[in-house]
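A single protein chain has been removed from this complex, and every other one stays in its place.
Going by the order they are written in, the chains are A, B and C; count residues from 1 in each one.
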Amino acid sequence: MERIYLDHAATSPMHPKVIERMLEVMRSVPGNPSSIHSFGREARRELDLAREVMAKSIGAKVNEIIFTSGGTEADNMALFGVAENYQQFGKHVITTAVEHHAVLHACQKLEQLGFEVTYLPVDETGRISVSDLEAALRDDTILVSVMYGNNEVGTLQPIKEIGELLKNHQAKFHTDAVQAYGIENMDVDECFIDLLSVSAHKINGPKGTGFLYVRSDVKLAPRLFGGEQERKRRAGTENVASIAGFHEAVVIANKERDEKREKFINFKKMMVQRLQELSVEFAINGSLENSLPHILNLSFPGTNVEAMLVNLDLGGIAVSSGSACTAGSIEPSHVLVAMFGKESERLTNSIRLSFGFSTTAEEIIKTAEETAKVVSRLKK
Amino acid sequence: MERIYLDHAATSPMHPKVIERMLEVMRSVPGNPSSIHSFGREARRELDLAREVMAKSIGAKVNEIIFTSGGTEADNMALFGVAENYQQFGKHVITTAVEHHAVLHACQKLEQLGFEVTYLPVDETGRISVSDLEAALRDDTILVSVMYGNNEVGTLQPIKEIGELLKNHQAKFHTDAVQAYGIENMDVDECFIDLLSVSAHKINGPKGTGFLYVRSDVKLAPRLFGGEQERKRRAGTENVASIAGFHEAVVIANKERDEKREKFINFKKMMVQRLQELSVEFAINGSLENSLPHILNLSFPGTNVEAMLVNLDLGGIAVSSGSACTAGSIEPSHVLVAMFGKESERLTNSIRLSFGFSTTAEEIIKTAEETAKVVSRLKK
Amino acid sequence: MEQKDPKNTRVVVGMSGGVDSSVAALLLKQQGYDVIGIFMKNWDDTDDNGVCTATEDYNDVIRVCNQIGIPYYAVNFEKQYWDKVFTYFLEEYKAGRTPNPDVMCNKEIKFKAFLEHAMSLGADYLATGHYARVVYRDGEYKMLRGIDENKDQTYFLNQLTQEQLSKVMFPIGHLEKAKVREIAKQANLATAGKKDSTGICFIGERNFKEFLSQYLPAQPGNMETFEGEIKGRHEGLMYHTIGQRHGLGIGGAGEPWFAIGKDLKRNVLYVGQGFHNEKLYSDAIIATNVSWVSNRPKPTEFDCTAKFRYRQEDHKVTVRLLEGERCQVFFHEPIRAVTPGQSAVFYNGEECLGGGTIDEVYKNGERLTYVG
Partner (left out) sequence: MEQKDPKNTRVVVGMSGGVDSSVAALLLKQQGYDVIGIFMKNWDDTDDNGVCTATEDYNDVIRVCNQIGIPYYAVNFEKQYWDKVFTYFLEEYKAGRTPNPDVMCNKEIKFKAFLEHAMSLGADYLATGHYARVVYRDGEYKMLRGIDENKDQTYFLNQLTQEQLSKVMFPIGHLEKAKVREIAKQANLATAGKKDSTGICFIGERNFKEFLSQYLPAQPGNMETFEGEIKGRHEGLMYHTIGQRHGLGIGGAGEPWFAIGKDLKRNVLYVGQGFHNEKLYSDAIIATNVSWVSNRPKPTEFDCTAKFRYRQEDHKVTVRLLEGERCQVFFHEPIRAVTPGQSAVFYNGEECLGGGTIDEVYKNGERLTYVG
């Protein structure tokens, strides 16, 4: 069975060029970047080249990029690193109700550690209001963490407005750009961003690597102690081959961004249109306009998400919804709860489709048709 | 110039079979192990298979293995994770003066957080005495962290004796086995080990992955918050391809352990003998007997380590010493300081040679001869 | 009954992470069915680390499914379980009875909500690892005891109907438990050496008293003999089951003491001496919620055998049908410790005829109001 993968927001397949590049590095760059011999220098060179490209991709300087083991570590480093070092200026943190768990659960830990966290609400499209943020800001706010684009419904947050609001406030501004990086154009100076998290495996790079941008005037407390890697802010031998692959992925993402955006926006339209033609009852969670091009979250009244996902999977179509707990069952999405309330039926009848470089128009059409079939069976 | 790599303890080249396996996974297992569709299941399967092999390799159960981003993270997780959750039973930690920085610097952070840390001294071979440990143990000791084998001089610690001493004490016993795993046979039950850290890239696996063994009755506070991966003890999408490669590396290490041990012990003898034949003045740091087979640390009186390393590197031979600071200069090794004192000349005239699967007898002879040349030039 | 080609027959296996359902799935796969493993999450609880207590079991399901080579999923019936099983469970305890949640779980969850879920996935059958058999014989489905008498689970399945049985497979019902373990071991299944789970699913291996006290306020009271002699204190009536000896803590001379009855109003636990204390014996009951496997008309009164507890030997009884899914059951000999809330399950030889819930217990024509 030809399978269709529409879960690129969960993780994206590695680009063949990324694999090729990693293969090359795995084979021919065996050294440890901290070693002072030729093997070490060759490894270090890979890091430096990657760092340069990544810095440039968000308008940052090379020494503002810290390689991490992925988006979760980047988010955790940002939150704990700022909280620890700036707590003398206050113990108040602001975030949103729709952040990734890497931010939300880190915030909950901060609460345990004596910090106060304000979780901003969102409207029905999943967007916060800047005036809510303004109202929540206090003299003792030291950190504001608002994601760039939501991983479940795709909604973009008003990052630039937030940055402008915060630029004269002591609070550091962190944005989790894990889902948006690569598909959205971003500039840390334009948006007054102090910290920004990125993951490689969301942009066709390898799993297990990412970076945290930290503006040079931000003093970040480290979370991993050991060697002096990453200028003592993140100990541990750097993942050279993966970083080189990440580098390649960034290059590709930068090059193909416009083309992809157009393609994915078109896919959304096709999907919606085909479902309408097939008389499927559905609603869009989020908005089609102010949204990441590659994420489409749909609610199908009268269906059940677990049955939907399994049916589609058995039909060879991989989509997702919320997140699975360690015992495999689907938990209601906190994002949809924030958008529609705890009692909304959307919590149990919504699925997310997300597109990637390999997605084709045929796959979209086939998915729409299979979805229509499943919906009609489940509503019987 | 044919180069010779004798710095396998810093990082080891990836085994061709490991690369091959990773390539396969990178190409054909694109999913996220947490996803509930077929792609997710395929990814998850790689993790489960790897976990089984790794657990078995140290006599542990599958649910006692937590994948990490490497040895540093494993060490940090062990130390902070135990300290946080057991502090109600005491705030005293015991470690040694010769641990890897991942343990030592984590301990220093623990001291900042109000813990008291005892750093056990070592003898001239780099070994602690169990009676020192016994004397240092207190009712409020909650953690003892002693490395399995030293990464700089190779010295093995009396792990089993320590385990036996601790088995009736509340303190959890952690061992950093990053350098010893793969070359030493280890069993967590036999040695009463509660936590054990391993890194993939020291055993011809990929960089950026490792595991922490945590005995099932140890309650470990997590350090990374986010998704429910690794049973909530380590959030973040698992590095599937690297873990599959790590898996392969473990299989190879298990299979070739005995052969490698014999080969490396022989290399040590060859190196020593050839240097003697060439009338080079040198001393062994550590001991030839009670030591990791692949690590040989030598002191060359009258030379200077920076000049030695650079000369050997320019001659195509990669060896190492201590660790380089972020500004590139060689810091005196804390291990040698612990063994010989701050004023010892060995601090500035010692180099480490470490062997790996690709090392040949010819390389050893050539290195001995080149070393003799450099030593004689530097002593002029 | 028309048989489809196995490879075009989709079977959803309800997998618990135990050896029985693992082997059930394995056998079906070997027979060529299109097998899907599904783990039910019925209860939401977390361990010290905040991890679902169901995680280990699900991990075992995953391992086994990967070994067998079948897709696996999980499904969440926490809400249904709470509403239909757990609420009933608590109500019964509150009423001084001893409920059987497994029977209710099979009736309301496994063979209702879960069966529906399986059907919504295009399954032809739902299979489970129960020790029981279904056969289509004489134009209807019959439920037979599992071959392994010691493991037979028809007692818990007594409420199943023709419609349910038409969609159900019990792939290990024809095997001895030892054989099941042997198959698992030979196939090197991850669950081969796993102990059978004990206790009620949502309580797991935890202390029953502790668990129950989280939901029902425990009211300590007196332990008395029927003669009114106070023999000590109990911590809560719900912690005691009629006929049981443990946990009373009454010492002294003579035969051991047993719980033999409850006075709910006075919150008194009646105790008496001797395993065969005559107060523990009854000779008839009225059962409610009686369900019959066969849809065919029955005589108003007939003889068969019955079990009043799981693993009890069969007792000869006469059943007289009453209105409203009720029936009277007359024992041919007095039976010890027949307890309201438990199931009365009827058999004809190896065939399970159906069953109901023990509602009222009689002796010599008089209702025993103290049992519970």
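Criterion: contacts are C-beta pairs under 8 Å (C-beta built on N, C-alpha and C of every residue); 3 or more make two chains touch, one makes a residue touch a chain.
On a predicted model such as this, the values are computed, not experimentally measured, just so you know.
S.K.: Which displayed chains does the hidden chain touch?
M.R.: A, B
S.K.: From the listed residues A:63, A:131, A:276 or A:360, report the one that touches the chain absent from this view.
M.R.: A:63
S.K.: From the list A:3, A:167 or A:231, which touches the chain that is not on show?
M.R.: From the options A:3, A:167 or A:231, the contact with the absent chain belongs to A:231.
S.K.: Quick one: which of B:113, B:135, B:314 or B:361 touches the chain that's been left out?
M.R.: B:314
S.K.: Over the whole complex, note the residues of subunit A touching the chain we left out.
M.R.: Touching the missing chain: residues 36, 38, 41, 44-45, 48, 62-63, 219-220, 222, 228, 231-233.
S.K.: Go through subunit B and note every residue touching the omitted chain.
M.R.: Residues touching the hidden chain, for subunit B, are 304, 306-307, 309-311, 313-314, 324-330, 377-378.
In this text, only the chains that are shown with their structure count from here on.
S.K.: As a test of understanding: of all chains, whose mean C-alpha position lies farthest from that of subunit B?
M.R.: Centroid comparison gives C as the farthest chain from subunit B.
S.K.: Rounded to a whole Å, what is the gap between the Cα centroids of subunit A and subunit C?
M.R.: Centre separation, subunit A to subunit C: 47 Å.
S.K.: On a C-alpha centroid basis, what's the spacing between subunit B and subunit C, in Å?
M.R.: 53
S.K.: Once you find the CA centre of subunit A and the CA centre of subunit B, what distance in Å lies between them?
M.R.: About 33 Å, centre to centre.
S.K.: Give me the residues of subunit B that touch two or more other chains.
M.R.: 36, 38, 228, 231-232
S.K.: Out of subunit C, which residues touch more than one other chain, so two or more?
M.R.: Answer for subunit C, listing residues that touch two or more other chains: 51, 55, 62, 71-74.
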